[in-house]
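What you see is the complex with one protein chain gone and the rest in place.
Chain naming follows the written order as A, B and C, and within any one chain the residues start at number 1.
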Amino acid sequence: MIYDFLLQLTGNAAISSLINSIIPLTFIIPFALFAVYLERKVSAHMQDRLGPMRVGWHGWLQSFADILKLLQKEDIVTADADKKLFNFAPVLVFAGSYAAFAAIPFSSAYIGTNLDLGLLYIVAVTSLVVAGILMAGWGSNNKYSLLGAVRSAAQIVSYEIPTTLVIVTVIVMTGTLNLHKLSTDQTSSFYNWLIFGGYAAGWHKFALIPSMFVGFLVIFISTLAEVNRTPFDIPEAESELVAGYHTEYSGMKFAMFFLAEYANMFAVSAIVATIFFGGFQSPFGYLGNTLGISWLRPIEEFFWFASKGIFFVFVQMWLRWTLPRLRVDQLMAMCWKYLIPIAVVNLIIVALIMVL
Amino acid sequence: MTTYFKNIYTALYTLFVGMKITFKHLFVPSVTIQYPEVKLPMADRIRNRLYVNMDDCIGCDQCARACPVSCISIETVKSMPTEDLGKTSQGKKKALWVTKFDIDIAKCCFCQLCVFPCPTECIYMTDAYEFSEFERSGLNYSFVTLNADEIAEKKSNFAKMEAEKAAAKAAPKPPKAEEPASKPAGDA
Amino acid sequence: MQEIGIAHFLIVSSLLFSFGLYGVVTRKNAIMVLMGLELILNAANINFITFAKFNGNVGFGQVAALFVIVLAAAESAIALAIVLNIYKNFNQVNVDEIDKLRD
Partner (left out) sequence: MTYYTVSFYLFAAIILLSAYFVVTTKNVIYAAFNLLLTFFGVAGFYALLGADFIAIVQLIVYVGGILILLLFGVMLTNKITDTEIKTGAFQVLPASIIVGMFSGVLIASMTNNRWIVSANTPVAADTLRTIGNILMNQYILIFEVLGVLLLIALIGAASIARK
């Protein structure tokens, strides 16, 4: 664990905690820059376009150019806005999504805090995002912002239920909520991942595989809705609401929302990857183990974790260019009539299999 | 109940079909043209910037008269009888010095009406479409081949010639000039 | 500065309870009254958990707190539904002005 190493190095718990808590930020910002680039490229190529090509080779510096542009932009606060709420909302939204990173195990050597209730903790702190979005929508004093915020809040609160139900399914299976333990348990090879029935031996493993696939689909769909991505992007539906709750924001405050959105995208992808796809575990052995270099293994684990996360981020982008936006009633029907019953039935089936 | 499961099946099936299609398109070569480096070939009949081949222009002013937005302005000066202006590529004799041939492309409506009346086919539309300028005056193209000194010379030549002609006209019959003046007096 | 003991938590919870009570008594807006109620429930919950910890019997107090949270959730859902209905009928939610039995 890096925290212990830092404690040894600095000898001060406060300083090492501080450094430890900054580490995810050094991941999120480059990731957001990369994800913005990836999003543009993926969307461009899926539409037979090229995307940004001017800044740098194949436009790879485009995100930096965007950041420069956003930094220079005027910080506009609309005259009738509720200034306190308007200025505080992006901070709250980003704080909510950043706090989730505290419990995400990036590698066996780094996890912000090894919480026993890591999974539930992430579900809990991401609810701060809802309050932040409502704050932004209300503070902007704009009809579109408020409508977007209310839609977003309704959507996130509804879709938390199937997410939590699938998490409960995982608790029933593994008996732990600790994300680090969850990852270390799915060790050695890909057939130990929970999506392939977990690390239990015997017929349980094979009986669990269909349930796990269902659980994976449910949690992936509901987390997609929680981060307001297409096809569940009615909170920021461009053709209806201008841009939803961040219509009135400009400059760095808009960048905060953007950063929070991409951080959230990675956070939910990381949760899905950690629960069902072995977290930081390699699908096959480690090069470090083979070569006998002990420090190589955490780096490899980080690589696997990041690539799994980015793969799911890619799938989210892929879905964005595949599916049209849902209507509000379809969205709620999807949650209450399909995902929740399926998740409940799935939970009961998993519980029965585990008891038998 | 059957519709319920059918819905789920359709949703998943169509989702995967759609995802397959979009994934295929990820590898379809893109149709984007990298514009300043790569340019699309223009059609032959494209109407873009006007060009005047001054070697062929006889200064007949027909294009300027045909132009509906008066973007062409031509000034000509008669040549001295001694001068030889050469011939156009079609064998027509030139008789006028073109001292001004300006096309204000900012006014141009690209109707191509100036092209048809030209007897020597010296004015035509080209396929050059990148002619943005920082100032509007930059869009006023001048096609005159003569420089300012030459124009001044031609003008003075012409003026001299006119003066000579006038002098020649005036010299032999000076009383004739007074005739009109005296006529009304006579009538009265 | 003495070590943080049971009294510290209890004082904070008492003050929180008083604030909640003050809110419930003085506010006109029904939703603000609900907020005061939430403060009171939270104060009670702090007490439960404090006693649970300092009594050495962690589980029972926490379970009681859990029940309180569940009840609070149910209560606020119902109360807000009622408030919405009141708003629909009276076009306002001030508790002191809703004094008609029938409209």
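A few comments on the model shown:
The rule is simple: a residue touches a chain if its C-beta (ideal position, glycine included) is under 8 Å from a C-beta of that chain, and two chains touch if they have at least 3 such contacts.
Note that the structure is predicted; figures quoted are calculated from it, not measured.
Every shown chain that the unseen chain touches in the whole complex is listed here: A, C. For the chain missing from the display, the contacting residue among A:F31, A:Y98 or A:W138 is A:W138, taking the whole complex into account. Shown as candidates are A:I67, A:V93, A:L146 or A:I234; the residue that touches the absent chain is A:L146.
On the side of chain C, touch with the chain left out of the figure occurs at residues 1, 3-12, 14-23, 25-29, 31-32, 34-36, 38-39, 42, 45-46, 49-60, 62-63, 65-67, 69-78, 80-85, 87-88, 92-94, 96.
Where chain A meets the chain that is not shown, the touching residues are 13-14, 80-82, 84-85, 115-117, 120-121, 123-125, 127-128, 130-131, 134-135, 138-139, 141, 143, 146, 150, 153, 157, 160, 177.
Note that in this section only the chains that are shown with their structure count from here on.
Chain A and chain C, compared by their mean Cα positions, are separated by 33 Å. Computed centre separation for the pair chain A/chain B is 61 angstrom, with centres defined by C-alpha atoms.
Shown for chain C are the residues that touch two or more other chains, of which there are none.
Shared contact sites, meaning residues of chain B that touch two or more other chains, are absent.
Within the complex formed with chain B, the residues of chain A that make contact are 42, 44-50, 53, 217, 318-319, 321-323, 338, 342. Listing the residues of chain B that touch chain A in their complex gives 7-8, 12, 15, 18-19, 21-23, 25-32, 34.
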